[in-house]
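Below: one structure, written as structure tokens.
Every protein chain of the complex appears in place save one, which is left out.
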Amino acid sequence: MLIYDTRYRSITIQVVVLVLFLLFLSWLVNNTIANLALKDRTFDFAFLFARSGYDINQTLVDYTNDSSHLRAAYIGLLNTLLSALIGCALATVLGVTVGVLRLSRNWLISRLMTVYVEIFRNVPVLLWILLGAAILSEATPAPADYRVTEAMQAAGEAPKASMVLFDSVAITTRGINIPAPMVEHGLPRLELPGISLNSNLLVFFLVLGAGLYADHRIRAHARRVQEATGLRPVTWWKSLAVIFVPTIGLLMLMGFHLDYPVLKKFNFTGGIEVLHSFTALTFALAVYTAAFIAEIVRAGILAISRGQSEAAFALGLRPGRTMSLVILPQALRVIIPPLISQYLNLTKNTSLAIAVSYMDLRGTLGGVTLNQTGKELECMLLMMGIYLTISLTISSLMNLFNRAVKLKER
Amino acid sequence: MGEFTPFVRTEMLAPQAPPVSQRGAIRWLRENLFSGPLNTVLTLLGLAALLWVVSHLGPWLLHSVWNANSLTECREIIAATWGEGASGACWAMVRDRWHQYLFGFYPSPLYWRPTLAFALLFVAIAPVLYSQLPRKLLLLTAVYPALTFWLLWGGSIWVPVVAMMGFGVFAVVFRLAQPRFGVPVSAGLGAVATSLWWMFAQAPVAAVLQSIAPVTLTSVDSDQFGGFLLSVVIGVTAISASLPMGILLALGRKSDMLLVRTLSVGFIEFIRGVPLITLLFTASLLLQYFLPPGSDFDIILRVIILVTFFAAAYIAEVIRGGLAALPRGQYEAADALGLDYWQAQRLIIMPQALKISIPGIVSSFIGLFKDTTLVAFVGLNDPLKGITQIVRADINWKGIYWEPYLFAGSIFFLICFGMSRYSMWLERKLKTDHR
Amino acid sequence: MAEHAIDRSKMKVSDEVAIQITNMNKWYGQFHVLRDVNMTVQKGERIVICGPSGSGKSTLIRCINRLEEHQSGQILVDGTELTNDLKNIDKVRSEVGMVFQHFNLFPHLTILENCTLAPIWVRKVPKKEAEETAMHFLSKVKIPDQAHKYPGQLSGGQQQRVAIARSLCMKPRIMLFDEPTSALDPEMIKEVLDTMISLAEEGMTMLCVTHEMGFAQAVANRVIFMDKGQIVEQNEPRAFFNNPQSERTKLFLSQILGH
Amino acid sequence: MAEHAIDRSKMKVSDEVAIQITNMNKWYGQFHVLRDVNMTVQKGERIVICGPSGSGKSTLIRCINRLEEHQSGQILVDGTELTNDLKNIDKVRSEVGMVFQHFNLFPHLTILENCTLAPIWVRKVPKKEAEETAMHFLSKVKIPDQAHKYPGQLSGGQQQRVAIARSLCMKPRIMLFDEPTSALDPEMIKEVLDTMISLAEEGMTMLCVTHEMGFAQAVANRVIFMDKGQIVEQNEPRAFFNNPQSERTKLFLSQILGH
Partner (left out) sequence: GTLDDVKARGQLICGTNVGLTGFGAPDANGNYQGFDVALCKAVAAAVLGDASKVKFVPTTGETRFTALASGEVDVLIRNSTWTFSRDVDLKFDFVAVNYYDGQGFMVKKDLGVSSAKELDGATICIQTGTTTELNLADFFKANNMTYTPVTIADDAEGQRQYLAGACDAYTTDASGLAASRATMPDADNHIILPEIISKEPLGPLVRHGDNQWGDVIRWTYYALVAAEEYGVTSANIEEMANTTQNPEIKRLLGVEGDLGAMLGLDKDWGKRAIAASGNYGEIFEANIGSATPIKLARGLNALWTQGGLQYAPPFR
């Protein structure tokens, strides 16, 4: 019998599995075709190019209700990515802080951080999103509260609410209005086939990049000096200079100014409005994920045995140097893989935007578009494909990293 | 040679108490709260934060109202007792609707059934977790799924019993075939026999048995499930069903057969790569395309199946970690003793790998349990959003906001926190177990 | 060890005091772990500390380079008193090398980087020079060829020798060893002891917690026996082993040499 | 070992062939690890295999119960040829016991369960009977009182003896030992060697990879020296140690006996 021969056994099994798998696949496809026929539906993506007809309140690139459903999906994807990106950044900062503070010798602080971690970890993230949205809209003043009427002026009354940060930021029930950076003598848009680029931004980043590169060179030089003489020259002011002087110069040249939000009839206009739905979603995800990251960071630091820091101390290294030269490089290896899977989770959790009706990918492609066109099969498959692509990209980056930093052992 | 005097201690020194600066509350304060400028600042900041929270939440909680029939009444009572403009919590809502948070629309005279099922859950998992308990109890664990199904959904007892017989059929076929054909083939035969049983024998046999010995409970439709009952049903079913599936996936992923490995990896990565919510939408929107025309089954069941897939992918990864932690020597020793692959897995590898994986499995379970709230988005009445939405649609409670969320949130917290502490305890217990 | 003819003539003890401990006490919480320890170490002395487990040997050693803080009494290392003054601590630590039982090499750095890290960042030695020094000491411990490997790739004995080389690269005047061979397989112990012997022959001041009595007899010029946090007996090795005075010491020696 | 008077008279070698290896070759990828190995083992023979690290001793042993697959040549164990046929492999494995360097006991099972597992599941022996056999062999290795403990609670030497008992419970005709004492502390080595000697005295066919030359001299009736994947020399122990023929063997023996 082939099944008893180690050489053929696995091949036999695999052939059987393959046949079963193919049967299963064809069963699925067959059913789908039959169901589509039964419902008198087609499977095509033409609807993506039809007019969408709905508006979206946060659009990072141009969009009107005349744009196509595809464009709407793209807007949603950008919104998803924006929330994920900012969420990850915030979660990292918060999580690392909390994780380190949890190890603090300060009794009160370490207890408070434990409470934070436990509370956030053990309650569904959906609740944090909902509460975040509620707090933001309940605890903020309406735009009308900023209004100064003539009667009030006459009576010398102050409005109920006023802008913060030198009258530049207005926090209302709808969102947070912050000044927008503008340039006076802007460069024309760069029209390339297919895409149009904001050349102001382009130039800005080019100059900034050049500054960073120069800074990198300065540090490299400092390292060489240190290697040669043992003494490291002081470089921080040079770094500051090469990074900031050219960029600030460029901004002044272009006539940089801020466009402050102003109260119009109903709303603040001008500036950039950060919607509460975005803030609630992003912050809730960030504080929730931060609780997990805090645990990861704590475990990572604890995983580095006390012996390592003792050895460093015994060699005469100061605590700060010990941290940066000995503990952190090792802890990072332990921390980064689970950290990245937290990033993955956060990114996937942005799909809970549905709870606060933030128009992310699920809100546009998987929400309104699906609803208006009734193309559930196409929309859902497309959406899964996009999420899968994002996830696989992140995790393959993680694998690369893991391979790069793996400890060499016998 | 050196100048030292040989030295012999004639009497030993007794231990002394540490100097005063090393003792007492002051030392504790100094060391734990004010040991340096940074720590002092942190302490003060922490105190300020604490104060802020208490001063904001305190009055609201203090002004709680427990007895009222509507939000308006609550507001009137608060205004009357604490003065106009005072804010307070209206827990009267919880008093009025707690049963829906716990049981959804389950008929109230039958509340004993889910309650009993829930209590039995602990009896059923106890023998799995405590190896000291009599092994006989495992029998209860085995029949628990059928029993619970019957308790929760009601109807004829024979339906779940005959369904469980399917597993019996599997066992019999497997036993008979295994010596001759080996594990994989006989498992396949068993699966085929079981499916045949379920497809063709289930209904008639159950009907016959029912006519012989009618044992029936009032049947309850699954659309009446809601609240924590729904969460627990989805969570427990999914986790227990996902465990065997996760084990198979993990073994598949470690298999040296390329095709099996690829399929396992593909499945795991696909499921882990998409948000749960899209899987839930698949359950509610897409399954109708993938199943044969005309087949339509319960949305709760569909959700459970997809949540099971989701949990299985995560558990497979957890178990893979456990497997990786086992030294190669264990496999070799099993081989050298002449155990075959499945015997080695069952007797040597899995017991150890699962033990290592317990913390990971429990945290997957906690995550899964929390994620059951997402079923609200496919129209099921989860405790957090679904039931709250219903309550807020009631004309009496229209406008209530914080209380339902806080209520549901704290129950979630209690359960999840309890589970995580329990798993820590278990981990510690199992670790010392052998030394 | 005996096979190796040790040249005791080179091991000179000078009159200068390297370490001076007076009436030192230490508590862990309520537990009085070091009780009224008095000890003077001359430059060039090789001291072996032994005693039952938990008697405070490690704690004593670790107090000397302030890995632990003592609560009363005085520790002077090369004339510098160990107080809370960070400057003093830094000074002492850069003069005192320490070798741990579990090596504590930095696994993310190569052997060479392990050895040059402290000289570069603490002593501010140019990298090139630090590497030369490192290679010198690595040759001395007979593993120059492993310089570009990572600690995980070496055997235990090799790792411990790297740890010794790493300490030596800081050119310390005093070396502390805390049971440097007890985590090693028997074959590897010899490698490490040989290294330590050659260090002793060069006149390094050494304090060594160890139960390798062969080593103690071969190189130590003094053996200190501790129990319950106090020094119970100290003597030069021959007298110590052949003619212990205290009952406690006799009991201990009978156990340790018996097996 | 010499202290123990070994009764060589009981160790009879029969004429039947237990293991027959002909022209066996094995590669790991491109690496030719076993080169044209030919070997015949009679029933009752006690063979010690030695050689430098990496010479393929473990691989040879592991090929005999098919933990590794050979690529050419033939291995006959008790007349059964090791091929890809699973049935043959199962048969051979249940007749050949193996003891590993790192014991590989199952930590989640008690000692008794470790010993009864394979008899119950592979030999389909009733549990009671399996337990009796297990207790018998545990008494033989002198640890019947540990039967209900877990492996983690035993010392290394005890664990290795359990590993031997576990193999014996399958009543194998041939025992393979892969450096059974090299992971042990010196004190524990003796316990295990004693157990092995008593096995030898009962006439068990044994192949043992070891560097315990005392053991080889005491019980082996043949010593095989391997280098670079090939058998370089084989002889009866006295001749092997006193009068090695090959240069390679001489060099090896000088190293191993020297230290």
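In order of appearance the chains are A, B, C and D, and numbering begins at 1 in each one.
One rule holds in what follows: a contact is a pair of C-beta atoms (placed from the backbone, for glycine too) under 8 Å apart; a residue touches a chain by one contact, two chains touch by 3 or more.
Since we're looking at a predicted model, the values are computed, not measured.
Counted over the whole complex, the shown chains touched by the missing one are A, B. The missing chain, though absent from the display, is touched by one residue of A:Asn57, A:Thr97 or A:Gln226; that residue is A:Asn57.
Within the full complex, the residue among A:Ala73, A:Ile354 or A:Ile390 touching the omitted chain is A:Ile354. When you scan A:Arg105, A:Lys264 or A:Arg306 for touch with the missing chain, the hit is A:Lys264. Contacts to the hidden chain, counted on subunit B, fall at residues 72, 75, 96-97, 100, 104-108, 221, 223-224, 281, 284-285, 288, 294, 296, 299, 377-381, 386, 389-390, 392-395, 398-399, 401.
Touching the omitted chain from subunit A are residues 39-41, 53-57, 65, 134, 137-138, 141-144, 172-174, 264-267, 269, 275-277, 354-355, 357, 359, 363, 367-368, 370-372, 374, 376.
Keep this in mind: only the chains that are shown with their structure count from here on.
Centre-to-centre separation of subunit B and subunit C, using mean CA positions: 53 Å. Annotation for subunit A: residues touching 2 or more other chains are 4. Note for the complex: subunit C touches subunit B at residues 13, 15, 25, 27, 29-32, 35-36, 40, 42, 44-45, 71-72, 221-222, 227-236, 239, 245-246. Listed in rising order, the residues of subunit C touching subunit A in the complex are 65, 67, 90, 93-94, 96-98, 100, 102, 104-108, 117-118, 120-129, 149-150, 152-154, 163, 166-167, 170. By the touch criterion stated above, subunit A contacts subunit B in their complex at residues 3-4, 10, 13-14, 16-18, 21, 28, 31-32, 34-36, 38, 101, 104-109, 112, 118-119, 121-127, 130-131, 134, 138, 344, 348-352, 354-355, 362, 366, 376-377, 380-381, 383-384, 387-388, 390-392, 395.
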